[in-house]
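All protein chains of the complex are present and in place, except for one that has been dropped.
We just call them A, B and C in the order they show up, numbering each chain from 1.
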Amino acid sequence: MLWLTLIGLALLCTGIGYGFSRLSASGNQSDVLVERINDCLPQTQCAQCNFPGCRPYAEAIATGQANINQCPPGGDSTIEALAEVLGVPVVALNVDYGTHKEPQVAFIDEAACIGCTLCIPPCPVDAIIGSTKLMHTVIAEDCTGCELCIEPCPVDCISLVPAKPEVSQWRYPKPARAHD
Amino acid sequence: MSEWLLILISAVFVNNFVLVQFLGLCPFMGVSNRVINALGLGVATTFVLTLAAALSHLLQTYVLMPLDLEYLRIIGFIFIIAVVVQFTELVMRRHSPLLHQVLGLYLPLITTNCAVLAVALLATQHQSTLLVALLQGFGAAIGFTLVLVLFAAMRERLERADIPKPFQGAAIAFITAGIMSLAFMGFAGVT
Amino acid sequence: MNNAFSLPTRSTGNIMMNVMLALIPGTVLMVYWFGAGIIVNISVIMLVSVACEAFVQMLRQRPATPAILDGSMLLAAWLLGLCLPPGLPLFELIIGAASMSLLGKHVFGGLGQNPFNPAMVGYAVLLISFPKTMTAWISPTEFSQAANAWDSITQATVLDRLRDLERQGLSVYEHTLSPWPWNAINVAWLFGGLYLLARGIIRWHIPIAMLLSAAVAHGLHYWAFPQHTLPPSSMLLSGAMMLGAFFIATDPVTAPSSLKARLLYGAGIGFITVALRSFSNYPEGIAFAVLLMNCAVPLLDRCFVLETKP
Partner (left out) sequence: MIKESIQDLPGGLALQTPSGAHIDSTLHAMPLQTHYYLPLVNYQRDVLQPNVSVGDKVMGGELIASGVIAPTSGTITQLTHHTWPHPSLTKVKTLTLAADGQDDFLTLPNITLCDDSAEEKLQRIERCSVHGLGGAGFNTAKKIQRVMEHNAPTLIVNAVECEPGINCDDALIQNHSVAVIEACDALCKWLNVSNALLAIEDDKTTAIEKLTQALLAQQSTMQLAPLSAIYPSGAESTLVQRLTGIQLTQGQPAAKFGVLCINVATVLAIHQAWKGLFSAQRILSVTTQDLKHSVNLQVRFGTPIDSTVQFAASVNPFIAKSLNENRASVSVGGPLSGFTQTNDSTPVMATSNALLVGAMPIKKPQSACIRCTDCATVCPVNLLPQELYSAVSAQDTDTAQRYALDNCILCGCCDLVCPANIPLTSWFQHGKDELKHQRAAEQNAVMAKARSEKHNTREQQRALDKAKADAQRRKVAAQRSQSAIDIKAALERVKNKRPSS
């Protein structure tokens, strides 16, 4: 009797296993996760995290190959958002990858530019326009301040400036609390 | 009718799994940081628990007892729970990807929820009918969902409170759960 | 802000003072019937809880004087004192006061942060830890020597006695109940509450919703089992009903924010109070009802994010 039952159970297990293998489709769960992680990142595409862009970094986080504290432009708010999505504790930014700065944009000193076009391909968001032997310029609204164009410039005519003038960056300060 | 109502009330409040019997504490602490997550886990648990309670009852009554195999009860129930969870996940993924995206994360967690096994075990201890087992499972799950959601909302509020450093995080969560449990003790004796 | 507009100014301390003022008549009546034990309770609890408060403020390196002077702890201590039977052993009083102050308030960050009513936390801790002494409302005066046991045992024990009768399967009317001291005290609470309403310290939503739902729930129960329950007319004036409705449930810190949520909150307390009084092991359900509804407050607040005004 016992043997019969065990055999029956084994058969049942096989059946269920077969059913599962038929039912289970290749999951797209990881894609969804990568997308949710990518949405938390600031999309500067600066590669400071040592990955070639925000999405590759998101993929690395999703597969557990990278930590959530490697994004200097995003700073603490990005780390908090990632911790929330992944259900892991919040950690401090890893300063090996850089420090958090206020938003900035690239600026080309147009007098010094020789029109070499070397800075155009590295720009991850196509924010530099210009042509051979002609002056280049940065579209400030599209620039993410990733600094990737600084290195290739042979005459060092690209610098980073604060994204917006002081007065539009100004925020109402946090009031004092009773026990601060 | 009033008997069924009593079973439900007893399962939801009086013998609340989390706050009175202290079962299923891991998801209670783990998935209560956001109300929306808590609700997701609660719904998934309700589904699985109700189904598992009924199936365990069937297994007990029609397989284990006639064959005198009651010593296999725990293994059998765990097997059933795992199957139900996996089954739920697969069906959900196939037929309702949206729901799966919302609840998918929590489904595997339910397998390890000791409350599910406890409900199945307790329901079979008192030689009850299938309907009673079903009601008990459902009531327990509703009770679980209720306190989970209440607790999640509470934790969202505590997150904004100015809690002394030594009590921040898990400490205050446990203290809060303790006081909630104290409140649920008021139901003691309701029959 | 600008003081050029002649707006009525009120401060936190002012609000607490008014509530304490409204507590005086009921307290006086309680002292009249139960003796100075009530005063002893209140003073011990006040002392211990203020000491706790000062200690915590010292640990957190914050000024203690304004925290004590806002009166919130004193008020909570007074309320807890009113709920305890006179002659409670000193160490129980200390435990109650410490749980109220530390567990009920300060672990959550102090004034304004606690999700549970501190006085009710203290009460529940005591009731569960020391059920025997906590339900012995025998007055120390000549009442205890009286021949008829019912005279010496007042209303909280009327509810107690009711439970015993019910357990024994006896009808309420086979025994004469003389709950009138408690009725009088409840009327005193009611007047205090009306004073608070008139001064605008509390709003009508919570007390009215609570009393209404308690009356409806009790009415249904009475209609179903008339011989096992008190008549609804005396129910609203029994136990701590009025104290709960006007002073405990209306604690703004632990009540929901919006008026709609407050109606639900009050109704929930009323219903649960009656349910617990009727079916649970404990004679009085208000403390647990308040704590249970406190559990639901964050969720209620999350559901009603806008104020609805008439």
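Keep this in mind: a residue touches a chain if its C-beta (ideal position, glycine included) is under 8 Å from a C-beta of that chain, and two chains touch if they have at least 3 such contacts.
A quick note: this is a predicted structure, and the numbers were derived from the prediction, not measured.
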Neighbouring displayed chains - absent chain, whole complex: A, B, C
Touching the absent chain when the full complex is considered, from C:198, C:224 or C:305: C:305
Contact residue for the chain not shown (choose from C:44, C:253 or C:272): C:253
Identified contact with the non-displayed chain, of C:25, C:66 or C:219: C:66
Where the unshown chain meets chain C, residue by residue: 1-7, 10-12, 14-15, 66, 70, 72, 110-113, 203, 252-253, 255, 257-258, 301-302, 305-309
Touching residues on chain B - with respect to the absent chain: 156-157, 159-160
Hidden partner interface residues of chain A, rising order: 38, 41-45, 53-54, 77, 103, 121, 123-127, 142, 144, 165-168, 170-179
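Following the convention adopted for this analysis, only the chains that are shown with their structure count from here on.
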CA centroid of chain B to CA centroid of chain C, Å: 33
In chain C, residues with contacts to at least two other chains: none
Overlap residues in chain B, where contacts from two or more other chains coincide: 162
Chain B to chain C touching residues, read off their complex: 35, 147, 149-151, 153-154, 156-158, 161-164, 167, 172, 175-176, 179-180, 182-191
Residues of chain C that touch chain B when the two form their complex: 56, 59-60, 103-104, 106-110, 113, 115-116, 121, 124-125, 128, 272, 275-276, 279-282, 285, 287-289, 291-292, 294-296, 298-299, 301-302
